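All protein chains of the complex are present and in place, except for one that has been dropped.
Naming follows writing order (A and B), and every chain is counted from residue 1.
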Amino acid sequence: MEQVRLTTRDYSLFYGEFRALNRISLSIPANRITAFIGPSGCGKSTLLRSFNRMNELIPGVRTEGTVLLDEGDIFREDVVNLRKRVGMVFQRPNPFPKTIYDNVTYGPRVHGMKNRSKLAAIAEESLTRAALWDEVKDQLHKSAMALSGGQQQRLCIARAIAVSPEVILMDEPASALDPVATIKIEELMNSLKEKYTIVIVTHNMQQAARVSDFTAFLLTDENRAGNMVEFGPTNRIFTSPSDRRTEDYITGRFG
Amino acid sequence: MRKLVQNAAFTVFWMAGLGAVLIMLSVVGYVVFKGFADITPEFFTTSPRGGLSGEGGIQSTIITTVYLVVLTLLVATPLGVGAGIYLVEYADQARSGFMKRITSAARFGVETLAGVPSIIFGLFGYALFVTALKLGFSLASAALAGSCLIIPVIIRTTEEALKAVPDSYREGSLALGASRWETIWKVILPSAFPGITTGIVLGAGRIVSETAIFFVTLGGSYRTPTSLLASGRSMALHVYYLAMETRAFDKAMATAAVLVVLVILMNLSINMISRRITRDTR
Partner (left out) sequence: MPHGRSTVKNRVENTMKTVLMISALSSVAIVFLIGFFTLKESIPAFRGIGPLNMLTEKVWRPGQDSYGILAMIAGSGLVTLGSVLIGVPLALGCAVFLAEVAPKWMAEIVRPSVELLAGIPSVVYGLFGMVVLVPLVRGIEVPGNTGFGLLSASVVLAVMILPTIASVAESALRSVPRSYYNGSLALGATRWETIWRVNIPAARSGILSAVVLGLGRALGETIAMIMVIGNSVIMPKALTGNPLSIFLSRARTLTGNIAVEISYATGVHESALFATGVVLFLLIMIVNTSARGLLKASIEGGRRK
């Protein structure tokens, strides 16, 4: 039995009257990589953004059901604290127009750390974990905007790591990158799961099969609401799915 | 035949375009050349002597203009930038009807003020600051009335500058657990800074050029003001007094020339900043 980090129970999300997610229940195991797959518009990104309550930035969003992080209700938790515990990496690399160092130490500083030597240590550790340290250690005080796309994305991962989260959410983290940079990010994810629980949204099924331990397949129903069709260990989902629709999607028959 | 019509039409448009350039050149050229013919270094270092023939330079009017610009910006910048931030960064997450009403009221205010002619600001400043609050014809009255003129200018440029900051910066910062305000202060404002600066320079330019408001709020003393409650004369107002009351057209033209050069420099700096912004975001 796996230790569970994130749980949703009968979780639904509405944009005004429109139901975007329909009664989703799943348990995301700790220190594993879980992938959300499904055709575009199926709600996989919305589900991902539920775990750090980023959907609340959109006006008119309402939720039903429960989402737990280590047994604690995330909607009762202070949102700042929640986002400290649940980091996020976005589809397009989005470093701030600041130096590499200021990007990595942004989170700790915002959370009140002022000690310079501690900040420097965190920066080195996070960049090392994100496999970027060797490439940038001599240019920490140069602008992050000068890095390549792949480097920028690894910097964003380092930035997320720097606040020592328990979970890292990744929203199609490699879709804006070239194949070489993509491989690097995938290798990185593998090394990160020892310490963090990783949830990744991807439209690339090979990627899901390559990197993830568990896979959830989402699909819209006749009302265009996102439903979870199937959830389980990745190799089972990809070799012997129990639902017909999963099989159709995986073999490329639609979507 | 159709080609001929086209040529005729295009000639007309070329003439309109050239006409605009020609008008600009003749106004600016006339004022600058005529004006600078009379300018000596003493013109900047002596003050008007107050005689009917307009003797003396413009030192005190330069000082008054600087005071006026600084005071106005001190009032208008925090309010204008703050309002711009609220409208862009907080307004869309307004949930309650109360907050939505505040936002639309603020938008209505900005739109309305943009069309209000300056003499109305002057009239209002005269009624409220000069008379009701008993500040008299003074730097304080003029600066407060002037702020009302430029607050909408600063709000609008701030809004535009903030809207140009990519949303991914906001998401990135919020996802790290920063609050809205921390995000604004540490990430959004630094990125929007050049754009906001153009708004402030634009506002300063309006104050330097403005005459009608100050004609009815600043008084017209040619002496250097020694307190907030002292009357004074900005450069633009000095041009008016020299032309209309003293009929010292040479001195008026010289002062106008300085004013025009100042305005050109401000325009250039705004263009430089905006060019840098477009280059950076590309």
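Throughout what follows, contacts are C-beta pairs under 8 Å (C-beta built on N, C-alpha and C of every residue); 3 or more make two chains touch, one makes a residue touch a chain.
Remember, predicted model here, so these are calculated numbers, not experimental data.
Novice: Given that one chain is not shown, which residue among B:Ile39, B:Ile63 or B:Ile120 touches it?
Specialist: Counting the whole complex, the residue in contact with the absent chain is B:Ile120.
Novice: Provide the residue numbers of chain B that touch the chain removed from this figure.
Specialist: Residues 2-3, 5-6, 9-10, 12-21, 23-25, 27-28, 30-31, 34, 78-83, 85-87, 89-91, 99, 102-103, 105-106, 108-113, 115-124, 126-128, 132, 137, 148, 151-152, 155, 179-182, 205, 208-212, 215-216, 236-237, 239-240, 243-244, 249, 252-253, 256, 259-260, 263-264, 266-267, 271 of chain B touch the chain that is not shown.
Here, only the chains that are shown with their structure count from here on.
Novice: Considering the complex alone, what residue numbers of chain B touch chain A?
Specialist: Going by the criterion above, the answer is residues 92-95, 166, 168-179, 182, 186-187, 190-191.
Novice: Touching residues of chain A toward chain B in the complex: what are they?
Specialist: 52, 54, 57, 59, 80-84, 87-88, 90, 92, 94-98, 106-107, 110-111, 156, 159-160, 163
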